[in-house]
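Data block below; observations after.
Shown here: the complex without one of its protein chains, the others still in place.
Residue numbering begins at 1 within each chain, and the chains themselves are lettered A, B and C in the order written.
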Amino acid sequence: MTHAQQILETHPRGAAIDAGALLACIDACFDCAQSCTACADADLGEDDVGTMIRCIRLCLDCSDVCTATGQILSRQTEFEADLARSVVQACVQACRVCREECERHADHHEHCRICADVCRLCEQACDRVLALLAA
Amino acid sequence: MTHAQQILETHPRGAAIDAGALLACIDACFDCAQSCTACADADLGEDDVGTMIRCIRLCLDCSDVCTATGQILSRQTEFEADLARSVVQACVQACRVCREECERHADHHEHCRICADVCRLCEQACDRVLALLAA
Amino acid sequence: MTHAQQILETHPRGAAIDAGALLACIDACFDCAQSCTACADADLGEDDVGTMIRCIRLCLDCSDVCTATGQILSRQTEFEADLARSVVQACVQACRVCREECERHADHHEHCRICADVCRLCEQACDRVLALLAA
Partner (left out) sequence: MTHAQQILETHPRGAAIDAGALLACIDACFDCAQSCTACADADLGEDDVGTMIRCIRLCLDCSDVCTATGQILSRQTEFEADLARSVVQACVQACRVCREECERHADHHEHCRICADVCRLCEQACDRVLALLAA
């Protein structure tokens, strides 16, 4: 059991939406924030950095959005569904454009292939949360 | 002239959208991130903290979204309009719900009145950027 | 194998310091950033919020420092040991004061007990990195 799950289970107000989907999304957001920061940095260390500019930029953006999304979804008290939806939608968008760019480099930079996978997992976890927020 | 403006004017690729609207929005985002952090903290120090829970929570969310938005709009290289739009839309939403809550406390907590003003300014600056991104 | 490890192993410049200690610290920082955000929020939802003010404040600080530390340690390119040391030292300090406060509430708020554990793990992971940076 992750620490996120343990704390959520002892939260005085409980999970604002389905706990499984919420925890998966929180975890995916923090994982994607880290991966995108690390991928942008790995890009910076490559000999062909001149061809990685767009990848670096989108990884930085994705990391910023994922961090904010992970923080906001970690809060259950006075949960505001409309705000959560807007933020998670931005996160899906950030993960999508970052993933698409990372995929272009996946065959020559293994870190881009992995980062694209992490972005895809985060998109999927966000989509599940969006489905719950729309209900 | 702000430092943000000076750096933008010397950026090798120039401003991705109208520089005036962009700089106003970047400035408003960082200002709102600070104000919301400070207002949440002032709420925590009030005797009636038990009635400020929703205000604290929404200020924290708003600060997170404004920080991410300010960072992303500060990047001009390989600017991605669709991503910027999603993020700025989330920022408008965060500022709106935070402002509405702060306004409820504006008559008894001056910091909430000020924070509501800052949120409104940020909403307006974001709206101007959205109008440009839609064009 | 975590995504952080996979990306680190494919980084063109390799890990700046011992990969095991580095990955443990990165992971602990992101975990602690999430736990502290969630614990501050759980505190806000408690009936005795008035007695949790210091805990909330220190959890917010700890989350901010852990996020910055996790991001910085995720970068291997042009690693700067002196900067890493200062940041990790601040992280140890943030985790320590947050843990000590959480421990005071551990017997009546389970989320504080868990958050204190996470802070301790992060302190320990940071201490191992500091030992390497001092070498």
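A few remarks follow.
Operating definition for what follows: a residue touches a chain if its C-beta (ideal position, glycine included) is under 8 Å from a C-beta of that chain, and two chains touch if they have at least 3 such contacts.
Just so it is clear, the structure is predicted and the values come from calculations on it, not from any experiment.
Among B:19, B:38 or B:53, the one in contact with the hidden chain is B:38.
Remark: the residues of chain C touching the chain excluded from display are 53-54, 57-58, 60-61, 64-65, 67-68, 71-72, 75, 77-78, 80, 82-83, 86-87, 89-90, 93-94, 97.
Residues of chain A in touch with the missing chain: 41, 44-45, 49-50, 53, 56-57, 60. Listed here are the chain B residues that touch the chain not shown: 3-4, 6-8, 10-13, 26, 30-31, 33-35, 37-39, 41-42, 44-47, 63, 67, 70-71, 74-78, 109-111, 114-115, 117-118.
The working rule: only the chains that are shown with their structure count from here on.
Greatest centre-to-centre distance from chain C is found for B, with centres as Cα means. Centroids built from CA atoms put chain C at 27 Å from chain B. Put simply, the C-alpha centre of chain A and that of chain C have 19 angstrom between them. Those residues of chain A in touch with two or more other chains are numbered 67, 71, 75, 77-78.
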